[in-house]
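This is the structure, below, for whatever I ask next.
All protein chains but one are shown in place.
Let's turn to chain A:
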Amino acid sequence: MQLTNRSKQVSNKEMTFSERMYLPAIAGGLRVTFSHMFKKSATVQYPEQVREHSAVFRGQHVLKRDAEGRENCTACGLCAVACPAEAITIVAEERKKGEEHLYREEKYAAVYDINMLRCIFCGLCEEACPKDAIYLTDRIVTSNYERADFIFHKEDLVEAVALEGRIDITKRKKDK
């Protein structure tokens, strides 16, 4: 079976004198390596240059707010149930009077932790969420020295109230 046309017939024949000298072959090799001096390098200079992710990239999670800046999450726990790695921990709390501007519904997540060491970025939490609260973004989970630093608490996950701090998840919404 021939998959490419690059295969070469191998033979046991004796090398000719010029082949045994190796010098023509070395000259050919030098030509190849020299030509690479002028080729474009494949390097991406990471901190300055960031390679664009694909639209379906699943990175660090975000907890969304609604248009008025209230948290969408109602601590229903469906994401935690859907999570195959059991990375999500939720503790629910009741909304008090005067907190209407903070939480959209009567129940909210007082604790929302994701253990990034357990998370497999499968996106099932995003699919399970009935309130459009959790999404995976194109952000990369930062590296840390301590295991405890990989447990992301609510303050690491909820997006900013200010509009410019909001995280764009429109690409993922379309998929849903």
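In this text, contacts are C-beta pairs under 8 Å (C-beta built on N, C-alpha and C of every residue); 3 or more make two chains touch, one makes a residue touch a chain; residues count from 1.
One rule holds in what follows: contacts and distances are computed from a predicted model.
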item	value
From "PadR family transcriptional regulator", "NADH-quinone oxidoreductase subunit H", "Electron transport complex subunit RsxB" or "Sugar ABC transporter permease", the hidden chain's UniProt protein name	"NADH-quinone oxidoreductase subunit H"
Residue touching the undisplayed chain, where the options are A:6, A:36 or A:147	A:36
Where the missing chain touches chain A, by residue	26, 29-30, 32-34, 36-37, 39-43, 45
